[in-house]
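Up next is chain A:
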Amino acid sequence: MTPWTSFFPWVNDYFPSWVQSFFGVFIATLLVIVPLLTIFVYLSRKISADIHARIGPAVVGPAGMFQPVADLLKILQRHTVVKEAPLAPLIWFYLRWMIFFSTIAIIPLGFAASIFNSELGILFFFWIVLAAMLATMFVGISHGSAQGWFLGMQIWAQAVAGAFPASVTIVCAALHSGSFQWTMVVDQQGFSPLYWSAFSNPFQFISFLVFLSSGVALVGLSNILDGVFVYNDYGKGMRIILSKLLYCYSIFLWSIMAVILYLGAWNLPPRLISAATYIGGNPAVNITQLGCLFIKCFFLMLVMVFLNNALPRRRSDQITYYCWRILGPLSLLALFGEGVINIGGMLK
Partner candidate 1 sequence: MFDSSEWLNTDLNTFEIGPYDYRLQAPMKLSLKADGELIVSAAIETGFLHKGVEKALEIQKWRASIAYADRLDSSAAVFAELALCLGVEEIIMLPVPPRAQKIRIILSELNRISSHLACVAAVARSTGALAVMHHVLRDREQVLDLLELVSGARFSPNFLRFGGVKEDVSDGFIEKMIETCETILIRLKEYDKTLIFSDTFIGRAKKVGLIEKKLANETGMTGPNAKATGLMYDVRSSSPYSGYADIDINVPLAPAGHEHLGDAYARILIRIQEIATSIDILKQAAEKMPIGDFCSKKPEDEIIVPRGEAYIRVESSRGLLGCHVVSDGGPTPARIQFRTPSMAGVMALPKVLPGNKLDDLSVILSSMDLGMSEVDK
Partner candidate 2 sequence: MDKKTLLSKLNEVVPGAVLRKQRMGRSEMVCLWIETKSIQRVAEIIKQDNEISLDWLENLSAMQIGEALVFTYVVSSWKFGSTLILRGSADINVSGGIVSFPSVTKTWPMAIAFESEIEELFGVSFQDGTLHKKEKSLLLHGWVGFPLRKDYVFPKQVLGISHCQQVTSNV
C-alpha cells in the first residue's frame, strides 16, 4: 500500500497493487508531469526570448501564457502527406517514450508520494535512462539510412560518454548518504543549503557539477534525432507532441535527480512543516514538499535553459572528449575524496 492510497483505503479492497501503480503513474503523468512541463516550456521560451532580446510568446493569453495550448492544438492537426512512417523506427520511438515515462513510477515526488521506493532506487533511475538512450540509438539505426545509422551511433556514443561520469557521481552521492534508496538520500540532507549534499564537502560539490554536465551528454541530445526524423519522416501531430514532451521530460528527470541527490530534495523548515500539518494534515505537507521540490527543479532546469541559449554548442566528438577526459577523472576524484572522508569518519 503506497502512502497515497492511505487516503482511499477502499482502493486496496478492490484493486490489486499493479492496477494501483498503473493508475498512479497515469494520474501522476496527467496531473503533475504534463502541466509542469507545459509551464516549463512557456518559461523557457520566455527566458530564452529575453536572452535573445526578443519578446517571446505574447499573443495567446496574458503574456502569452496559453501559447503552449495553442501550439498543442496546432501540432495535433499535423499530418504527413509525403510518406507513411516506416514501422521499425516507429516501434522504437514509442518504446523509447514508454521507457522514459516508466521512470514516473520511481520518481519520488515527496515523502509520501513515491510509488515505488526500493533500496536501489537511484540506480534503477540511472539504468532506465541508459536503456532509453539505447532505444534512441535504435530509432536511428532501424531507419535504415546512412544518416540514421550515423545519428544513432553518435547519440549512443555521447550517452555512454555521459553515463560513465554520471554513474560514478551517483555512487559518490550514495556513498555520502549511505544508501541508494531515495528516502535515505533525502534524510541525510536538510532544508538549509548548508546541509545540502552539494555543499557538504568540496568533493560532493565537484560530484554535483559533474552530474549536471554529464546529464547534458546523456539525455540532452535525443532532440536532434527527432528533429531529423520525426519532423521530416513520420511527423504526425501526436508523435511531435510526444517527442517534444520527451525532450522536456528528460531535462526534468535529470534535474529532479540532481535536486534529490544534491540540493536538499523536498526538505522543509520544521516551522513550515508544522504550519502545513496544522492547515491540512499530511496531504498539505506532501503538497508543500512537492512544491519545494518542483521550485528547486524548475530553477535548475531554467539555469540549463539559460546556459543552452547563451553559450555556443560543442560538437559531438568534443562532448565525448569532455566527458571521458575531463568529467570522468573529476568524478573519480570526487569518489576517491568522498571515500577518504567516509573512512576518516568511520575511523573516528
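Quick note on selection: all candidates are chains of the complex that A comes from, given by their letters.
By our rule, contacts are C-beta pairs under 8 Å (C-beta built on N, C-alpha and C of every residue); 3 or more make two chains touch, one makes a residue touch a chain; residues count from 1.
These numbers were taken from a predicted model, which means no experiment stands behind them.
K.L.:
Looking at this complex, which candidate touches chain A: 1 or 2?
P.N.:
1
K.L.:
Given the complex with candidate 1, which residues does chain A contribute to the contact?
P.N.:
48, 51-54, 146-147, 149-150, 154, 227, 309-318
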